[in-house]
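Only a single protein chain was left out; the remaining protein chains are all shown in position.
Showing subunit A:
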Amino acid sequence: MRSLALPFRTEADGDRSSRGIIVVAGLVVLLFAATLVSLSSGPTGVGLGELWLYATGNAASLPAQDLVVLEAVRLPRTALGIVVGAGLAVSGAMMQGLFRNPLADPGIVGVTSGAALAAVVAIVLGPTLLAPLTMILGNQFLPLMAFCGALVNTWVLYLIATQDGRTSTTALILSGIAIGALSAAVMGLLIFLADDRQLRDITFWSLGSLGGATFGRVLSILPFVAGVILVIPFVARGLDALILGDAAAFHMGVPVQRLKKVAIVAVAAACGSTVAVAGSIGFVGIIVPHLLRLVMGPSHRFLLIGSAVGGGALLLIADSVARTVAAPAELPIGVVTALFGAPVFLFLLLGKGGILMRDMP
């Protein structure tokens, strides 16, 4: 048996580290390409040529109108797409590690709804009841509120769905639906109170869109998403160990409770802040980590950072599609991601070794 096994060691020796590095490098290239596509596509005539002129310092030779399109519309929108995509995908990947369950997507299990509820509270009550907070926090008010909403829902979900360090898929999905429904109901009540202008804000934003992007919005969520990405090296090994269970992770020297707290806060920060500026864009948190696990394996050493880069790329591509297929009108980006994402979710449920049929440990 040993002599038979040896020849396979070099081509498939079970060590996927180098593959992880190659995939992450590939994703960086993809993100760069997606950025170019996003900057050069749209109803007006700013294409790659104009982009080249702008990038090489010849901005003065561009028509004033193109310059405005590029600087005031496309650049902030592209930057927002990268940050939002990264935040959504990382929060999904981290949540799946925390719950030890590839179906734990913030959108599906009600975390996004918590963030959305808190954001609606901010929109509706911001000018009146919460006016002092609005004054003090300014631009950060909405992201902070959404972060708190996401945090509450993640925490409650964790308390309900995880018993003795085990999360059952059934409990996770069902309690997620219940929490999401409750948040949506309260949101409905609040919408009742909203005036016409607030209603428009809420509708526009609940469809999910990168439209209306400004550098102010990008800056308001950048600290959250950047903070979560900086946390990655400190949680990756622990999340790997946690896949074997709370006890085994502790045996391998992981401070389990601290790790979980950090992961819950990180999930809420990444998901909540992005919801605050771009609305509910579903399925990014499940498509990206799932596809990456297929090519590089489930180790969080590369999965989390790969998700950040890949999430940004995916959202830019989805946004470019949303902007161009029905031009000059614009599809809600959530529609595009759901068209890709819902089948992936179904595949996870029903595909080979379908999760639906076996409950998680």
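Some points to look at:
Simple rule for what comes next: a residue touches a chain if its C-beta (ideal position, glycine included) is under 8 Å from a C-beta of that chain, and two chains touch if they have at least 3 such contacts; residues count from 1.
Keep in mind that, in the parts below, contacts and distances are computed from a predicted model.
According to UniProt, the chain absent from the figure is "Iron complex transport system ATP-binding protein", selected among "Iron complex transport system ATP-binding protein", "Component of SufBCD complex", "Cytochrome c oxidase accessory protein CcoG" or "Carbohydrate ABC transporter membrane protein 1 (CUT1 family)".
Set against the missing chain, the residues A:Gly42, A:Pro76 or A:Pro102 yield one that touches it, A:Pro102. Checked against the hidden chain, the listed residues A:Val254, A:Val267, A:Ile281 or A:Leu331 yield one contact partner: A:Val254.
Here the missing chain is touched by one residue of A:Ala115, A:Leu157, A:Leu210 or A:Ala241, and it is A:Ala241. Although one chain is not drawn, its touching partners on subunit A can still be listed: residues 1-2, 4-6, 8-9, 12-17, 100-102, 237, 240-241, 243-245, 247-248, 250-256, 293, 297-299, 353, 355, 360-361.
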